[in-house]
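Here the complex is missing one protein chain, while the rest keep their positions.
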Amino acid sequence: MNSIVNDFSITIGTKNGSGSSTANNTILRAIFRMGIPVSGKNLFPSNIQGLPTWYTIRVNKDGFVARKEQNDIVIAANPDSFARDMASVVPGGAFLYADDIKQAVNRQDIVSYPMPIKSIVREDPSVPADFRDLVGNMVYVGILAQLIGIDLEKIASALTFHFKGKQKPIDMNFNAVRAGAQWARTIEKKDPYHLESMDKTEGLIMADGNTAAAKRSIFGGIQFAAWYPITPASSLAEALNDFLPQLRGRADGKHTYAVVQAEDELAALGMAVGAGWAGLRAMTSTSGPGLSLMTEFAGLAYYTETPVVIWNVQRIGPSTGLPTRTSQGDLTFTHFIGHGDSHSIILLPGDINECYEFGWRAFDIAERVQTPVFVLSDLDIGMNQWMSKPFPHPNAPMDRGKLLTEKDLEQIKSNWGRYLDRDGDGIPYRTIPGNKHPASAYFTRGSGHDEYARYTEDSNVYLKNMERLRRKHYHAKKYMPKPVRHSAKDASVGVIGYGSTEAAILEARHILAQEVGIHSDFLRIRALPFTEDVDTFLEQFDQIFIIEMNRDGQMDQILKTEYPQHAAKFRSVAYQDGLPASAKWIREGILEKFEKRKEDGSSNKRRAAARGERTSPRKSSRAATVKARGKSGTSKRK
Amino acid sequence: MNSIVNDFSITIGTKNGSGSSTANNTILRAIFRMGIPVSGKNLFPSNIQGLPTWYTIRVNKDGFVARKEQNDIVIAANPDSFARDMASVVPGGAFLYADDIKQAVNRQDIVSYPMPIKSIVREDPSVPADFRDLVGNMVYVGILAQLIGIDLEKIASALTFHFKGKQKPIDMNFNAVRAGAQWARTIEKKDPYHLESMDKTEGLIMADGNTAAAKRSIFGGIQFAAWYPITPASSLAEALNDFLPQLRGRADGKHTYAVVQAEDELAALGMAVGAGWAGLRAMTSTSGPGLSLMTEFAGLAYYTETPVVIWNVQRIGPSTGLPTRTSQGDLTFTHFIGHGDSHSIILLPGDINECYEFGWRAFDIAERVQTPVFVLSDLDIGMNQWMSKPFPHPNAPMDRGKLLTEKDLEQIKSNWGRYLDRDGDGIPYRTIPGNKHPASAYFTRGSGHDEYARYTEDSNVYLKNMERLRRKHYHAKKYMPKPVRHSAKDASVGVIGYGSTEAAILEARHILAQEVGIHSDFLRIRALPFTEDVDTFLEQFDQIFIIEMNRDGQMDQILKTEYPQHAAKFRSVAYQDGLPASAKWIREGILEKFEKRKEDGSSNKRRAAARGERTSPRKSSRAATVKARGKSGTSKRK
Amino acid sequence: MTETLPMAGASAPVNLAGLTKNDYRGAPSTLCQGCGHNSISNQIISALFEMNVAPEDVMKFSGIGCSSKSPTYFLNRTFGFNSLHGRMPSIATGALFANAHMKGIGVSGDGDTASIGMGQFKHVMRRNANLVYIIENNGVYGLTKGQFSATAEKGLHLKKQGENPYMPVDICLEALVSNATFVARSFAGNPKQVKELLKASLAHEGIAVLDIISPCVTFNNQENAFHSYAWGKDHEEPLHEISYIAPRNEIILEREMEEGEIREVALHDGSFVVLKNLEKGYDPANRFEALRIMEEAQRNNWLITGLIYVDTSKPTLTTVYNLVEGPLNQLTEADLRPAYSMMDKVNALMF
Partner (left out) sequence: MTETLPMAGASAPVNLAGLTKNDYRGAPSTLCQGCGHNSISNQIISALFEMNVAPEDVMKFSGIGCSSKSPTYFLNRTFGFNSLHGRMPSIATGALFANAHMKGIGVSGDGDTASIGMGQFKHVMRRNANLVYIIENNGVYGLTKGQFSATAEKGLHLKKQGENPYMPVDICLEALVSNATFVARSFAGNPKQVKELLKASLAHEGIAVLDIISPCVTFNNQENAFHSYAWGKDHEEPLHEISYIAPRNEIILEREMEEGEIREVALHDGSFVVLKNLEKGYDPANRFEALRIMEEAQRNNWLITGLIYVDTSKPTLTTVYNLVEGPLNQLTEADLRPAYSMMDKVNALMF
């Protein structure tokens, strides 16, 4: 039997509400403390208690920690998903199951370990009867630890962190871990999976994106948040409630901020817009359905040029969809949100460090550009545990943008109007309530207004103002975070991605290079409007694969509208089933659309395609593709 | 002095709330009855009383009745807009003004006629003092009639129509007209404008789009409408209230329909979705801000596959914008409405006849495809008077789509599920409440569901269902109204447009052909998803101008995402200032982007552009265009 | 629906509609064990069974929340629509126009109704749609894990949320001032009263509001599970994930409440609600009396239970709209499309 070291996945099937998350987190953290790159993802139902739930851990020595579609080791603690869990083990994999589940184990191609969890727990008299199920989860932690070699000391340190040093729960849980390990020593190991300590996580931390975003918002000087509960965004606002007192506590016990739970999302954004208008650094956080409800206010903020930050932790739509599954499906909607012409500033964090970073930058951009800034995170980043470098302190002072005090206004007042473009960049100057200068007040409205914020229905004034908004959006580019580029030697194709898919894309590129010799440069876009690096990248390749987790290829759609001259080169690789991105579908998607060509013949074809000539075989095949899209699309994959 | 016959514009400036619309409509109708092609457009403020308002009439013997930007004849009855009105007269034009406005007439290049309206009215003792202002409006009708030759008999017939034959108001108004005409006989005519009867309006009717839509909805079998007041959509629902009793009255006095004024737009669409789900032909009507509020429900209807019709009579956004000005600015928003992947069916009526037609077709499509159908009309079509052929009776029976009765279900029940794709076209079969078959009931939800409408979070089921929805959208093409094509001999370029701009585009094409020899084929798109005629058209031309009334070139954006292979050929001509389309900006927009080229050199350039080569001058100039968009855009025009 | 129904025993009693109780059931519940919402579903099943209502003559509706999931758990043979958060009333209003002979049963939560749904809730009252509107009221958002809803009392303290700073919404009082024609309150732990009020509300024509206090065994508790048991004292920090739900039983009154009785009921977290049954002789037809006792109850922190107000004189929504006799959704082209000849009339109306 080959030994497989530091390169496998573990999936644990339990019931939700059964307390397994402490156990699963403990496994994850212990492996992390062993210095091995690891990730953990919670695949949970939209329900409170009793339905199947899974936790999947990816261990990878090379740092590829995207979700793996195959399960190497499966722990089955839930009778309701037992059959399915067993079926999901790879041939040759390991299957650990609670032996009180009396269901047939009918696979010969895997290694099975029945675990006497119940009886082990019952042997410990210190565990109250009510808590046996809960503690039982720790037994499988111990068994797994023994089998694959998780350091028990690291488990102890994970528990100490989790229970914040309270000895009693630490002991009770650790006893169960030890008892499990103890038992496992009595059985024979027949699977190939082993862990060995490394030093690859040194100096890193682990956290989820929502908490990171909340913390960074606090460092970004947040003053006001209004929110309405919705999965997977709630924990962002709840983390604000948690950490604001700790990080912004004052000697006089007074608050420099307010977090308001609104009656719904319309009110949540309404309050945030009111606060942003009045000069507070204001935000709201929500997910898909909430964003749909914010549409009208988003348009108001755009047109009145009110700074406000809107976090959308994406879940899968349309409509209620799968509320506890991840997605990148709100991009085009956010881009075009609101009736009338508009275009949004969108930030696209790719990991928890960027959640942290954008938690700060978003306020600066919103105030600098005077417009709503949407941050599109997703459930995978927001709610799962990710490795990261420690969070740095902001490396620049707060940028409040063109905000006029009484004194500033006194200097320029002869030439000030709320919507007057003094600098040619489309961005006007603003004043805020409380400014006592007699010229400072103005009346904001979502209806037509002139440069001095006065009501008007004049066609030319309307037109000029809208053109200025376009100009402003164009100039906003310079405040956008630049894309991240991963280059390869001899890259022949380009790959574009964004958000939480980075890890999976990196892995897929690695595989494609090794397996079939496709070398690619990878550009991870971090914001709309696109910066010039995107232009440059697009010009450099003949085939550009645009990877995203949605059905319609939304980034591809937007790139086509912005870069029609490159449109013919784009290959959309879009796929979404609610689960975090894996290298598998990306690899397959790219292979499916990759065109190997001799330089000459192919460019002829491309020319014909661009010309739209009737006779060109390439062209008609492309037309056929477009037509067939409704039929086949990406559903073949996986 | 040259005589100008049947080819000029008349603009009347009054105060709103002063009752001038009866007078202005009377002019319009009388000219129409003289057999001369004519149109009338109301340019009114978002206000009830006292602000300047204009009515602009275009008379054109060749049938070009788009708004003309120049004013040939101006009638000034409002002191507040007097100066502006005077300034707007073309050199050589006629300026009629109420002589009680004591403001200087300082233009020598126009013909001025002071009108003694007040004194003429006072001379008629039968007019009650309170009504002198109102009746005064009829005096300018009479003066104008005399000056340009409107047949008084036709005026009488217009008044008879307007007052539905009630003699007293007819007489009082007609007396004023006659008195005006009488007076005008005493002055010398110095302007060139004349009307002469024709036979070009024979058999035509005049109406506004909202009324047409309401009537056709009635012939479409409407059973339920819920709405919330908003300009310019209110008159659609109000017309339903008006005409339903007349057209669907029953002997027993009972109603086969219900029209509910909801508490807001969320509730309006919610009720319509509920009704559509329960098997009624249901609709709502709104404008921009209301559509924004309907976002979440639109997504629900899409994902639950509920038939419902949503009329959006567009006004200018973003946000409250200019509530009484027209626009085509809601296209991309509607296309991408709702979080998550979705794509809407959109109908684009181009005139009142199509408002009428789509009033019926929209229900058929909604029920056939089981999805929300958006009809994007606009203020210009909806609220202004347009000439049209008489409305025909629907030429096909009502299509209720795949709707199962108890009997149908009995036959197929073993193989029925609410979301089961039995036919391969993605469109499932549905049952409705009241169906007593025990297998008929199902529980609709906006969350994940399987083919039998059961709750599920299964990734593959989710994926399959979303792919089916894409397939369904693709198959919906065959139920879409085909585009209308206007061909020209030797057309070298293509022009694409939609909605209310048709008249202006036809005129611009005519001018371009005559003036500079640019001959074009014109495709007016009437629906999304695009039908194959669009594919064909795009393949036929090298340069395609996409004309629309919005800032961002929204149809151009969508065409680029759908036809990336043709994207490099598109030239966006987008312009919007709230006023109905004119041939002027279309002509200028096309000329600005038109590239005259020798066939060979140019196609080389295009090839290079498509390839995105660094060296290509064409390419870099295009890139520069994209970048500069923020700066210049279309604002130069006009 | 291919959902398999629980097996009907051979000898199960059959009601006047020819159906057994099983014919009124739904899919198995996925709510927490002990959740009050489950008990309400059971009473809906019993009430309809006992009233011999054909399941096909009902439509069921809900918004979003644990409570709003429950229509899945009763009446499998009934069309239903699980709609959007806070928007059940509009969906129900529209759907009920399709067939004025069918009754609507809507289930909503306190967050669904009193927070996001306040507007639609108030307006469906004014319209008097023919709908039994049940609010499964637990003072929290269950499905999103325990935030305050608008009915949470001021000062309530919840882990992770802190103290509720706002005045609560009193759903019955709201219904009353919005001219609802039937207003009642009950407690999920009092199944007999729940059933009786359900029957009365089903018999009522027009909007019937049933505010049922239905404790959330999982989230509306001061401390989370870890705290209330053996090791609690040593472990004072909140756990950031409420991932373990200790098994709890539903709170059921041991003994029926008498008329006029006031009783304190302990909830899982150790806090109390004070229920007060309406007095004997209380006249639910008197709106003024209803306002008076609600005000009195608020001052005393009582939850009045029973039928608080009823007005049978007002026409239902569909009556007001004077619809044809048969169901609107059964009409055919002949009824719906004006005759050919009408075209001339239409064109004549035009200039």
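Labels for the chains are A, B and C, by order of writing; each one numbers its residues from 1.
The rule is short, and it goes like this: contacts are C-beta pairs under 8 Å (C-beta built on N, C-alpha and C of every residue); 3 or more make two chains touch, one makes a residue touch a chain.
Model, not experiment: these values are computed from the prediction.
Set against the missing chain, the residues B:G63, B:P79, B:P114 or B:P169 yield one that touches it, B:P169. Summary of contacts with the chain left out: across A:F174, A:F358, A:F374 or A:F391, the touching residue is A:F391. Considering B:I230, B:C355, B:I546 or B:A583, the position touching the chain not shown turns out to be B:I230 (whole complex). From the options C:C66, C:L131 or C:L173, the residue with contact to the unseen chain in the full assembly is C:L173. Interface note: of A:G209, A:P232 or A:G279, the residue touching the hidden chain in the full complex is A:G279. In the full complex, the hidden chain is touched by chain C at residues 115-119, 122-123, 126-128, 150, 165-170, 173-174, 177-179, 287-288, 291-292, 295-296, 299, 320-321. Chain A meets the missing chain through residues 29, 32, 158, 161, 205-207, 215, 218-224, 226, 243, 246-248, 250, 252-258, 260, 262-264, 266-282, 296-297, 300, 304, 385, 390-394, 397-398, 417, 431-436, 438-447, 452-455. In the full complex, chain B contacts the hidden chain through residues 16-22, 46-51, 128, 130-131, 134, 162-164, 166-169, 172, 228-231, 234, 238, 241-242, 261, 263-265, 289, 319-320.
Going forward, only the chains that are shown with their structure count from here on.
Inter-chain spacing, taken between the CA centroids of chain A and chain C, is 37 Å. Taking each chain's centre as the average of its CA atoms, chain B and chain C sit 44 Å apart.
A separation of 41 Å divides the Cα centre of chain A from that of chain B. In chain C, the residues that reach two or more other chains under the touch definition are 84. Residue positions of chain B touching 2 or more other chains, listed in rising order: 296, 300, 304, 445-447.
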